[in-house]
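Heads up, one of the protein chains got dropped from this complex, but the rest are sitting where they should.
Per-chain residue numbering starts at 1, and chain names A, B, C, D, E, F and G are given in the order in which the chains are listed.
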Amino acid sequence: MRRNEVEELLLAVRDGRVGVDDAVDMLSDLPFSDLGMAMLDTHRELRQGMPEAVYAEGKTIEQVLEITERLVATTTGPVLVTRATDETGSALVARFPNAVHHRDAGLVVVRSEPRDGVGGLVAVLAAGTSDLPVADEAAFTAAALGLKIERFNDVGVAGLHRLLAVREQLAAADVIVVVAGMEGALASLVGGITPAPVIAVPTSVGYGSSFEGLAALLAMLNSCAAGVAVMNIDNGFGAAMFALRLFQSR
Amino acid sequence: MRRNEVEELLLAVRDGRVGVDDAVDMLSDLPFSDLGMAMLDTHRELRQGMPEAVYAEGKTIEQVLEITERLVATTTGPVLVTRATDETGSALVARFPNAVHHRDAGLVVVRSEPRDGVGGLVAVLAAGTSDLPVADEAAFTAAALGLKIERFNDVGVAGLHRLLAVREQLAAADVIVVVAGMEGALASLVGGITPAPVIAVPTSVGYGSSFEGLAALLAMLNSCAAGVAVMNIDNGFGAAMFALRLFQSR
Amino acid sequence: MRRNEVEELLLAVRDGRVGVDDAVDMLSDLPFSDLGMAMLDTHRELRQGMPEAVYAEGKTIEQVLEITERLVATTTGPVLVTRATDETGSALVARFPNAVHHRDAGLVVVRSEPRDGVGGLVAVLAAGTSDLPVADEAAFTAAALGLKIERFNDVGVAGLHRLLAVREQLAAADVIVVVAGMEGALASLVGGITPAPVIAVPTSVGYGSSFEGLAALLAMLNSCAAGVAVMNIDNGFGAAMFALRLFQSR
Amino acid sequence: MRRNEVEELLLAVRDGRVGVDDAVDMLSDLPFSDLGMAMLDTHRELRQGMPEAVYAEGKTIEQVLEITERLVATTTGPVLVTRATDETGSALVARFPNAVHHRDAGLVVVRSEPRDGVGGLVAVLAAGTSDLPVADEAAFTAAALGLKIERFNDVGVAGLHRLLAVREQLAAADVIVVVAGMEGALASLVGGITPAPVIAVPTSVGYGSSFEGLAALLAMLNSCAAGVAVMNIDNGFGAAMFALRLFQSR
Amino acid sequence: MRRNEVEELLLAVRDGRVGVDDAVDMLSDLPFSDLGMAMLDTHRELRQGMPEAVYAEGKTIEQVLEITERLVATTTGPVLVTRATDETGSALVARFPNAVHHRDAGLVVVRSEPRDGVGGLVAVLAAGTSDLPVADEAAFTAAALGLKIERFNDVGVAGLHRLLAVREQLAAADVIVVVAGMEGALASLVGGITPAPVIAVPTSVGYGSSFEGLAALLAMLNSCAAGVAVMNIDNGFGAAMFALRLFQSR
Amino acid sequence: MRRNEVEELLLAVRDGRVGVDDAVDMLSDLPFSDLGMAMLDTHRELRQGMPEAVYAEGKTIEQVLEITERLVATTTGPVLVTRATDETGSALVARFPNAVHHRDAGLVVVRSEPRDGVGGLVAVLAAGTSDLPVADEAAFTAAALGLKIERFNDVGVAGLHRLLAVREQLAAADVIVVVAGMEGALASLVGGITPAPVIAVPTSVGYGSSFEGLAALLAMLNSCAAGVAVMNIDNGFGAAMFALRLFQSR
Amino acid sequence: MRRNEVEELLLAVRDGRVGVDDAVDMLSDLPFSDLGMAMLDTHRELRQGMPEAVYAEGKTIEQVLEITERLVATTTGPVLVTRATDETGSALVARFPNAVHHRDAGLVVVRSEPRDGVGGLVAVLAAGTSDLPVADEAAFTAAALGLKIERFNDVGVAGLHRLLAVREQLAAADVIVVVAGMEGALASLVGGITPAPVIAVPTSVGYGSSFEGLAALLAMLNSCAAGVAVMNIDNGFGAAMFALRLFQSR
Partner (left out) sequence: MRRNEVEELLLAVRDGRVGVDDAVDMLSDLPFSDLGMAMLDTHRELRQGMPEAVYAEGKTIEQVLEITERLVATTTGPVLVTRATDETGSALVARFPNAVHHRDAGLVVVRSEPRDGVGGLVAVLAAGTSDLPVADEAAFTAAALGLKIERFNDVGVAGLHRLLAVREQLAAADVIVVVAGMEGALASLVGGITPAPVIAVPTSVGYGSSFEGLAALLAMLNSCAAGVAVMNIDNGFGAAMFALRLFQSR
């Protein structure tokens, strides 16, 4: 409710067109419900194209289905389900025949965004084949959001020449998502040879003192290449969402 | 701004006692700035007797003085400064002659609450003499908030008879703050012999594998006496604030 | 053995009705067995309405059944079994037909307290749907203890308007239990907008660097909203017990 | 060696001005030494406006001065020194009279970028006054890089209304840097109410179980607001550099 | 090479039956090969009654059987297998009909020591029923070594009277093994009320921030009751072995 | 109050020498205050020769002096002050001229036990010269308690022959205290070659990933030599106290 | 592109057979594509005898098969698959009949190196039988690389004589791989009695506070025997590869 609407309401009160009681009702819950509305509005506005995402871990299949159905019915943008088990994924596909189930990534794209690459180019790098599920989550999420994707697999630091071979392609990216487990050094390396923003996603790939991704996480946080930002371990989804924010704020 | 105030305003508009423009001004920024006001109001209302506290760590003496002066000038309830160095404490006492500086506790009570013990009785237990600074922070903060305090020092588990000797006194307390370092077992013990809510405050007292209070913290979180809640390490101030909340919500 | 009982015994000794040897026998083990009795008495007394709870983890079904049967037979208040597997839960329901099995929460209410809401109102907030099992444990335990419960689900910080929308309802609560995983920020937020005591329960919901709830636990312990107390990770039961202590000490 | 240089060399070969052997020598070590040159070129090119930064920790004052002098002499863009002690800062100011020493932030801006705000607007939020040194590092670095800065101090979650009051201003920012210690909840909150990319910087502000910033770090990594990226603890410099990358890649 | 063998060799040298050179050769590598023998001897001597124990974790059933058979064949004292799965245990019982399989404790006593209680009395306390498997491992191991055992179950700190009720019995013990999970406070308590050596065994019982026994371990290491020594988490076997050492060194 | 005292009191009641009221008064608070007395008695009794020890860390010099004076005045056995700074130590020596200040160990022996070696022999091993302060704390404490001590310095695993050279002397010890930092392997080695109980004391000697003694602590807890018990990091005092318990329980 | 190719190209330019523009095109991307070639060359050259290894964890069986097939087809040296499940191993053996599947070690040697022991002698020690899978990975990998292997099992510190008995054999080794879990002390011991380089491999063998190999890892990193280098937990493969590097650099 903007100023001129309030003004008109008050004029109507003054002129007797609206009764005081009705006007009070219209104004009474302003501080909170209007805030709620306003925020919802803003939210909705800022969410043009932002996915509604359901975090499936710790939820029953029934809960996931119910929440997803509500989102599909009440929103118009992309709808994704993350961290889905195979069973949850199958149930979603059975319910939403157009849904795409990326099994390795635990990702179900129930509804995706049609616009193609408005936002610029997101390069998604995976250090090794074992990092692919997380890179998939990042790439398929970004694609579902309408972003343009280019992927580079198996470009880890142990084979430096493979990375250098794609260096010019990386230079063309607007944002670079680096997915790596073990020692996570790829993020530093990419940060050192490209001027684009680097979003580093540590993975839980590794064993022993990788401590489920802690080694890669700490390495990426301590990158000596300035300007590398880090997501949670295995959080490919978050990297894609961050990329979306970048393009939306342009 | 409550419903009846809005009603009166609208009636005044209808009756021509208040112009539309003025009324709009009074209502216009409701969604946000009024929210702020409303929240501030609510805050102030709910804060009757709640301390304004300045966390001095990481602030310059100048910053602490400036913030404190503003609080003293714009509020009426208690004003405390926590984690104050000796220098900061001295500067505050120089500026506010009525301030009381609890040096060991790093606490400066700039203005305290006059009401005496309305809220019931807070028992503050310290397991050992080395835990006294944290127990002091809890007790002097609570006293500054107008709570009634009873203190029990050196009642750690190594001397069980000392604790049992005060068992009936503990039974009379409305809330019990247990301050203990090392293995922090006192919280479990007190939780097992009293029906009152127990607020456990681990301290950084200890060495080696106490890891600056981690041992006591973990022990208290894992208390087998059900219904023991835990504060941050060395956070006597928080325990007193929690006690205040308890009495305020009665 | 209370004072008047001792008095009567001594009178009987004086009057020759009881021999000295017999009297000595009756008194001789006072320091310990009477202490035991006294403590049991006190315990029983203070436990009016306090649940007898069986922690099922690490116990065989047979052990759980046996302990539960003994508790049901020898006590009169609520009897609960926590951390029960589905199998243990089913075995309990088979043995105690009135028992209610909250499967997701791993909680079996074998016998509950009839009094309804004497103790005031406990608000139980869950940040997300995945936090529901722990919130359930808190709420169903509290209900079994005879406390009045109001629940607020899916009010996490990512959707601030949902939390603000229930702000006045929260203001009416006597104690607020905040259940949240991931970054656990909801506890700070609630602590900042309500004057009631906040009991924060971190959950193991999350992945990667949530480290099974450590992230939420640390966040809650470090809340900048003063007066937030913390329970162990996933310990909804403990939060309910703490609430019971609050009302019992009034 | 640029294309036209190669061209000229080949023309000289064709025209007989340079013998084949000499030309081969000039080209022979291309793969490495020229790579070095090429990379330096590329680097320099992509670094237009990127700061040369000296990490002063662990270096002697002499080393810092020598490296800084070399950078000032051989580059044309901004030159900064981070993590400088007061002594190092004074020595730099003595040597470079135009240098600006931000003492609390441990930052010395030896040479800054003249262009004003080409890159869009960077909002820098500090949760509390104690977080200011890190927020300063972020803001003064960004300013030195030629970015436009708007600062919001003391907008932590304990005073939600202060944050909501600046909500519209935040909506205008192209990128938001959130600096917070303790439980670090501000990042989640800001992520939930704005569509811009959020760069979260945990600080070591706090005590006890904050474990020198670990609590805030983990909280930010686990933010339930999707699309929040995280820097190392106290790394305001990195956040500014990441912002620079964002604008450079547009 | 035993003394009498050396003697015979020297007699042969004296009598000229063996040349000096040959004798020197036979003795020359004494420092090592004889050391091996000597140490084995010493070992065997000091091991009178010490169990040969096979740590089954990480070994195949075949490996466990083979090692056990060898031990049974070549030694005369007790033979135990620890950390045995149910399958391994069954295989051992099938092979050694006299073996006793303590399933919950994962312990198989293949051959035990007949002497009854020579060494004095070992009190084994378990804080809760969930700690029984570890207490079993300690008690059954000690019994297999010929030690006299007295057990006290469910004497944790939440029910202080139960512990105090057995206080005199504890005073009669020569060594006290305290088995406790969660916050592990029982060790401190027992250490405070008895003069006997206390061997504390933390268990992995608990959840959330017990971190698989870390909380109890740290608590026990930091016991404020002086003279409490600690074993590894869940290491009941080690506690029994330590007790054996105590009695052997008398 | 022992049985015969109760008997005499009852006889006096029977004979009319003591009134019932007075007798009730004398008996009335038995369950608690007498418990206290009883425990004190027991304590005192069991403490024959046990040191009263003051943990000086976190206490002011005044507090340490006051507590020490009280202990000296009210007890007859040894009195020690641990973790004393040089200043505290000097103050104690000034106040108690007979006190001995072991500066490196931070130990002040205010009063020691005269009996020499009743309890058997305690071997105290230090892996390296840097471990001497902790070994000193153990040895000087044990000596002050009247135990017989034999010390072995610089017998760490890097020089195996030095350890083996004293192997027979170790065999004569009743209990062996192994003090070692870095990787703490000495405890396993000693446990493997001697039948006596081994008390392992990790020290904070080391750097980098020794993490202030954590490496040695974990190593000792995981010793593959069965029957090695562990004290807190740098806790030489506790090891001596444990030894005292061993001899007292014989 | 080798020197003679460049030479020919330049001759062609000089002789007018190739135009300058075409020649520039052929040379223009030299810095990168040639770098790639050069590095591949170098790599190939340096890799004579170095295994191509596939890390199977986190990869599907199909991915492993496909990658392995490519490696077998395009390389000539050894090909290994590490961290293979039983299923993956069986699939590889089905596809490559000559492959050898070391089931316990999770290692499949698809193609091995024929040369026998050119590189000198690698001694592989396992502290206990439970450490054998990791020792197997080291030994079978080294053998597949053509190194000469000698194995020593069950030589942990609890049985010192077993280690000393093989001391001379160890002295003959060129490099010693020490595989040990629990407290990992064997590495220090071996380092103390041999002059050869010691590569320590901690294993995840142990329980409780071994924390999946952390105890052994820290112990080995802190070895007081100077010159012991450490691999990741359970990384027997890495130890063998390090040994290969040693011999290759001779």
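Miscellaneous remarks
One rule holds in what follows: a contact is a pair of C-beta atoms (placed from the backbone, for glycine too) under 8 Å apart; a residue touches a chain by one contact, two chains touch by 3 or more.
Keep in mind that what you see is a predicted model, and the values were worked out from it rather than measured.
Screening A:72, A:93, A:166 or A:193 against the full complex identifies A:193 as the residue touching the chain left out. Of the candidate positions G:13, G:53, G:67 or G:182, contact with the hidden chain is made by G:53. For the options A:54, A:67, A:127 or A:143, the residue in contact with the chain missing from this view is A:127. With the whole complex as reference, residues 127-128, 156-160, 182-185, 188-189, 191-193, 206, 208-211, 214-216, 218-226 of chain A touch the missing chain.
On the side of chain D, the interface with the absent chain consists of residues 32-33, 35-36, 39-40, 43, 55, 57-60, 63, 67, 83, 202, 204, 212-214, 217, 232-235, using the contact rule stated above. For chain F, the residues touching the chain absent from view are 104, 128-131, 133, 159-162, 164-165, 167-168, 181, 205, 207-210.
In this text, only the chains that are shown with their structure count from here on.
Within the list A-D, D-G or E-G, B-C finds its counterpart interface, over half of the contact pairs alike by residue number, in A-D. Centre-to-centre, using mean CA coordinates, chain A is 39 Å away from chain G. The geometric centre of chain A is 55 Å away from that of chain E, both derived from CA atoms.
For chain D, the set of residues that touch two or more other chains comprises 128, 160, 193, 208-210, 221-222, 226.
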